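With one protein chain held back, the other chains of the complex are shown just where they sit.
Labels for the chains are A, B and C, by order of writing; each one numbers its residues from 1.
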């Protein structure tokens, strides 16, 4: 299968969906010139009306996307997680709440592509990994791709989904390569990855590791290292956090009796906290050891590489976490 | 001891702190005429300069409070949780991050008093219980008073604290009465409740119930009901969620072997999820039964009383939760 | 005045419908038939009615917390609106929205927002859809003088002006935000003056005069449909009642003098409209009184309808969360 770079997978998904459906359009800052790469060539192919460069008014243009989605369009919005704070009004009070509040009258097929730049000296203002905060608010579908394959397949599914979706694109993966099948190789002729279906990245018997977005790679590296010692790790990538595939996680813990959750977000009230609490509540009798959360330290992201590298989950922290469950 | 109404306790705390320290001032919408009650008589006593009615520009005036706090003032801001969405820019990018980002140069003694109106037909736009989202972001102290006594004592502590504090004032308690000592009765001559020190509301042997804000009352009612059956419940009120008094919770679970967490917030990535995950990680060997989360359903707040009453924790749900841990 | 009689009478009818609706709401709310906040539109009827009379059914509106007048002015169903306030199954939102969140997407009512100014970007987005989708509908959003100080208004007006979107920003300046005078919240003399900051037309209109509102909106709609872009209309009006039901604590006299209120009550938009119709011989007083009585009867029926409508079943709690259902774990 062809190797594709993560950012190219995003670009492929957008192009395929915009070709498929006239109602799909994209807006964001400096996307015509593809400052962040993912929107390359869109303006040339789709023109001014479907590729909109916006002013620096996230609350305004996020809301415009939401409003357009209410009346038949299917907008894709490009942004960074760190720019969503200024637009929380529209994301929470409108996108998340509108449908329920209006008794189901509103349908909002809008996709927010939010890149998480972290790990490269972006400092506190540009390194947010904020999906846990959005998980607490009902009404938003939360997508966390960990590979070019899932990125493409989940984004295409999101564009066709009729609810507001936020795709948290892990900046540490932007340059990552991975296999993405040609559409010709695919039965349906295209790549669609369903929501709410976890991916069992690797089967194992001794410990279940649930890893999110960029953390999946650390889990794989840790599992490789421990394999040499005969420790068999099962790795689960939820792929979407809302909806969350609880069953796959609980079934795995039933088999392994142990759980480590690896989450690039801040640890307090993180996705790791949620998953750990679900297992403590619904999978308690399967657990043979304490649950371990490997998440980012509860501190802002320092600029200096000397400190930033200490903050996030990494292979060694995952290895240590797995060992802890096996003590 | 004199019985004081919750909203009067707020008013007392503000008046005492404004009398004590010239740097303390308060701003908010329609506070001079005390639309929400807590700011009664302030304008008369402290005048235009220290009691500011603001335009409807939460991001603007929250930021103004933050800026004023940077240069020597100690602002108190009155708002509702549901109006914080429009001001997330200033709450997150400035209040929470500034001090660390600037290597400790910034000191932000600013208090946000955010009322949570829920349970009275306020519908989806006016019923937010959003403290878990703020717990995920480092840099904010999160306060959740459950009684007039704690409300007064924690607010006074917050005003003297040198970090940004958000006090989530539970609207279901606004009219509640409770004992608040006269300052004359107090050793130090005033009521100060420390941060990070949980309150053991009631001692018990069979099950630990950690309850937050308005949920403490449900826990007490549930414990009373079960007491008649000889079930002894220990109730812990964390009082502050950041900092969180983990030790008191873990010690209690060590004793009872059982944990129910009662949280008015939405259940996914809630404070209940966080506390449950902490115990699953650090108190696992004490647990003799699955942890139970009793939180609000993962749905928006419906207007109609026929549905709204189903959403929140209540006595019966807490009783059922405790029984579950004792099965 | 080249407005035909039908439209003029329809305007009268809608103003009366709103008036009776609000009077009834005050009555049944204080009788405790339902709870929660409700923000009476009494005194401001001409603003929404005049504006909506310039729109087609295929045009869109969005509103705010003062939320009964807008949908009724756009032709919303009195029964379903009342049932919603009662939290019943037959309400516009099946009881899930309540007073502040009336909506009827079938006739272009994109819903009322409890968070002030929050529907301004949304309405701007509907106009964006018209532009890039090549449709000829326009979008109109109601917001208050207080709301005009929200960043959302600035961002939306700038965006709409840049992209020449077919949207009408309609500021209902009733001169107060709860207890705060707009003179203490808007740094410029009139909200409509701010239009110059986006170089779009801004007009100040007598909000007690339905016909003036109709004419100003008609011109804004013309601009919008012909691709000339957005307009800002400020309807200067006055709230005859208190900010919200259940805010008794805020005694009127404290922030508005009884005298001021009396002066404004003398400029009742329904009386002004009726007098003109009669004076100009367009309608007889009897015709006008018939409209008043018919609409009153309609509102009484709506209350009966609402009272007899069932509450939603507990099984409906989780319905209407998702348009694309999520797998049940």
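We adopt the following convention: contacts are C-beta pairs under 8 Å (C-beta built on N, C-alpha and C of every residue); 3 or more make two chains touch, one makes a residue touch a chain.
These numbers come from a predicted model, not from an experiment.
Note on the chain not shown: across the whole complex it touches A, B, C. Residues 149-155, 157-158, 161-162, 184-189, 193-194, 196-200 of chain C touch the missing chain (whole complex, contact as defined above). Residues of chain A in touch with the missing chain: 29-30, 32-35, 37, 53, 55-57, 59-60, 82-83, 85-86, 120-126, 297, 299-300, 302-307, 310-311. Considering the complete assembly, chain B touches the hidden chain via residues 23, 25, 49-50, 52, 54-55, 57, 59-73, 89-90, 93-94, 98-109, 138-139, 141, 161-163, 195-197, 242-247.
As a working rule, only the chains that are shown with their structure count from here on.
A straight line joining the Cα centres of chain A and chain C is 40 Å long.
Note on chain placement: the centre of chain B and the centre of chain C lie 36 Å apart, centres being C-alpha means.
Chain centres here are Cα averages; for chain A and chain B they lie 31 Å apart. For chain C, residues touching at least two other chains, in rising order: 91, 93, 95-97, 101, 113-115, 118, 151-152, 321. Chain A has residues 59, 89, 93, 100-101, 138-139, 242 in contact with two or more other chains.
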